[in-house]
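Yeah, one chain of the complex is gone here, protein chain that is, but the others are all in their spots.
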Amino acid sequence: MLFHVTMTVRLPADMPPDVAADLKAREKTLAADLQRAGKWRHLWRVAGQYANVSVFDVADNGELHDLLIGLPLFPYMDIAVTPLCRHPSSVRDGDA
Amino acid sequence: MLFHVTMTVRLPADMPPDVAADLKAREKTLAADLQRAGKWRHLWRVAGQYANVSVFDVADNGELHDLLIGLPLFPYMDIAVTPLCRHPSSVRDGDA
Amino acid sequence: MLFHVTMTVRLPADMPPDVAADLKAREKTLAADLQRAGKWRHLWRVAGQYANVSVFDVADNGELHDLLIGLPLFPYMDIAVTPLCRHPSSVRDGDA
Amino acid sequence: MLFHVTMTVRLPADMPPDVAADLKAREKTLAADLQRAGKWRHLWRVAGQYANVSVFDVADNGELHDLLIGLPLFPYMDIAVTPLCRHPSSVRDGDA
Amino acid sequence: MLFHVTMTVRLPADMPPDVAADLKAREKTLAADLQRAGKWRHLWRVAGQYANVSVFDVADNGELHDLLIGLPLFPYMDIAVTPLCRHPSSVRDGDA
Amino acid sequence: MLFHVTMTVRLPADMPPDVAADLKAREKTLAADLQRAGKWRHLWRVAGQYANVSVFDVADNGELHDLLIGLPLFPYMDIAVTPLCRHPSSVRDGDA
Amino acid sequence: MLFHVTMTVRLPADMPPDVAADLKAREKTLAADLQRAGKWRHLWRVAGQYANVSVFDVADNGELHDLLIGLPLFPYMDIAVTPLCRHPSSVRDGDA
Amino acid sequence: MLFHVTMTVRLPADMPPDVAADLKAREKTLAADLQRAGKWRHLWRVAGQYANVSVFDVADNGELHDLLIGLPLFPYMDIAVTPLCRHPSSVRDGDA
Amino acid sequence: MLFHVTMTVRLPADMPPDVAADLKAREKTLAADLQRAGKWRHLWRVAGQYANVSVFDVADNGELHDLLIGLPLFPYMDIAVTPLCRHPSSVRDGDA
Partner (left out) sequence: MLFHVTMTVRLPADMPPDVAADLKAREKTLAADLQRAGKWRHLWRVAGQYANVSVFDVADNGELHDLLIGLPLFPYMDIAVTPLCRHPSSVRDGDA
């Protein structure tokens, strides 16, 4: 089941650089794992923003929530979730 | 080059059903053609809305504009465009 | 799987009363059927508004979409969908 | 009498972890008590957010206010209150 | 139990003057009746707007809803409802 | 002359409790004085919010401003002012 | 007593030109009268908008309301009212 | 050439009182100078707000910008600029 | 003197095609004239929107207003005006 998720990162201006670097490194590792596991189906950078547009493929709402709150940057992100479904005009197998 | 596009359709309440049906049929045919041509890379329905979330893959801003204003439903849609780029944490070939 | 849905009805001022009455009657019948089938789990009126707050219990995003676009009043409603999940502090069986 | 309440938690980034943990533990205990007492009728997590959607069943506006300001997390929450009433299309006894 | 209600009237530009006059006359009569019955506790005009600020005193949310949807101008009003309660700093008997 | 005023209090999370307590005590004393003087005509708590809805009865805009900036909590409040006047449908002497 | 008023005019697209011309002519005449009477103290056009920024000098809220609803274009205007008072840094006699 | 400017002051809660007092004193002196020079044509306090509504009379956009960024409180103000011009219905010489 | 102007066109759905075509043709001719005269300094299409971003170079606010209200599409456009000035980091002669 697919969900459209936008994440905008807002790190406090006074966060020590090594703390920020550690958070980002752990976020990157987990994002790669979730992509390889097929849960984080798409991940794009929004041009000019410290933000991304993503599509998750999960079993249900609960799994989506667990994945998102498990992200190291979760406490510093504004997150918007939109449930998606098959579009009647879609002809691509990959969008189901 | 990728663009995130959301389209929300607002047909006038007094549009004759056959006019609406014709518009939708032509929109569907063109959407299928553009998907097969690789221009309209993703197309999902927003659950509970007469709206979609799409990703276009075009040569430049101008081609994106020409594709969107060429849609039969263009005069009846609210459209939001967001330029995307490769995310440094993306490991999927398909998101490039 | 639970979804929080708010629906605000906006009938055109010039809709003939019998058309409106027919729409509302069919909406009411379908709403009762969906409640009895366990799909439309909660339905409350927002005080002072021609609007409701609802909770749906469906198999997935697609079923939610099909139920909502099948409502007779769908073309005249502003709909907002929020995916819900089990709250860690919830002790009520009925909220699962 | 029913009220729809949404609560979004915004803990300061520099709150010591043990202070946050204590607040959350006390919030959880009180939430369980209020649910068992029938005052906090429904409690759901919003997927992807540190937020909940709730329904309270109280004697009047004053009791609702006293319950909400008594929550340990109250100073850190954005709260929105919407009064609900019986929907004419509701067929569920539990929504009265 | 007190509720703060704001009502903004938006009559269609093409409503025949006699229809508008009839609606307003019936609204005025009902407003006077509800004030005398103690249900519509306060009624003020917002300076420069076709809008009012009101305070209702009703038994519960359901009575408030029934009163508001019973207003002749209800289909043409934007209505916002805010539940009120006794303020701890209030010393006026009339605000209880 | 009547003004509708809403005040939402936002105390900094790190304000020392005794400073906050002193501010609130002085605010309460002054609010009582202004109510007894007939200047602060109505004062209600918004249910579920650290906010109030008030009606002031003052000689002119300048007196309203002086009263509001004189409140101990003024630096910590979001304030919205709406000028009111007699409603043509009002039958209550107390709303003039 | 001074009030800041912004007025944005929105004439229906299908209003007959002679009806619009008559409305505007009557508005202009009344605006001139009110300026000469000292009630409409300032009147400026917002560059690029069918809108104005004005300052009214009236006895009280009620007189302001009566003046504004008496404008021929009132039913077609969005109006925002802000009460003004003497600024402590003002040194101009004309702003009192 | 006239510009409508609104300024809302937001001093940090932890600014030392003497720093705030010095900023305000210098702001006041400069405001008086600019009014006497005819640059700051009007200056009113918004009732109930730490904000003002002003009209500037400058040679061009650049002079307006230089005046505004030169204000001691500039770093602590939200500023909105609206270009004004002569209104065709204005009969006052002072508004040209 | 430079002004940033955005124009979003909203033609009524029921405007006859020949009326729309005539409006657009006259708009295009005038736009070309104003560009050649150096008044309409820049004109770009917003990708995916029936909207443009423009920069005007005019003597003052009044000339800007006269140019904009003289556009054939003016009654059907949402227009936003922002005054620009020389940026201290600009090294391009053409932006002065």
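When the chains are written out, they are named A, B, C, D, E, F, G, H and I in that same order, and each has its own residue count from 1.
Note that contacts are C-beta pairs under 8 Å (C-beta built on N, C-alpha and C of every residue); 3 or more make two chains touch, one makes a residue touch a chain.
As the structure is a prediction and not an experimental result, all values here were calculated from the model.
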Identify the visible chains that the left-out chain touches across the whole complex. A, B, H, I
Just to verify: which one of B:31, B:46 or B:64 makes contact with the chain not shown? B:64
For chain A, which residues lie in contact with the unshown chain of the complex? 13, 45, 47-50
Where does chain H touch the missing chain, residue by residue? 3, 5, 12, 61-62, 64-65, 68-69, 75-76, 79-81
Could I get the residues of chain I that touch the absent chain, sorted low to high? 2, 4, 27-28, 31-32, 35-36, 42-48, 52-53, 55, 82-92, 94-95
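Convention: only the chains that are shown with their structure count from here on.
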Chain pair repeating A-D, as identified from H-I, F-G or E-G when over half of the contact pairs by residue number coincide: E-G
Which chain is most remote from chain I in terms of Cα centres? D
Counting only C-alpha atoms to place each centre, which chain is farthest from chain B? F
Can you list every residue of chain E that touches 2 or more other chains, as numbers and ranges? 2-3, 45, 47-48, 61-62, 64-65, 81-86
Complete list of chain pairs which touch one another: A-B, A-C, A-D, B-C, B-I, C-D, C-E, D-E, D-F, E-F, E-G, F-G, F-H, G-H, G-I, H-I
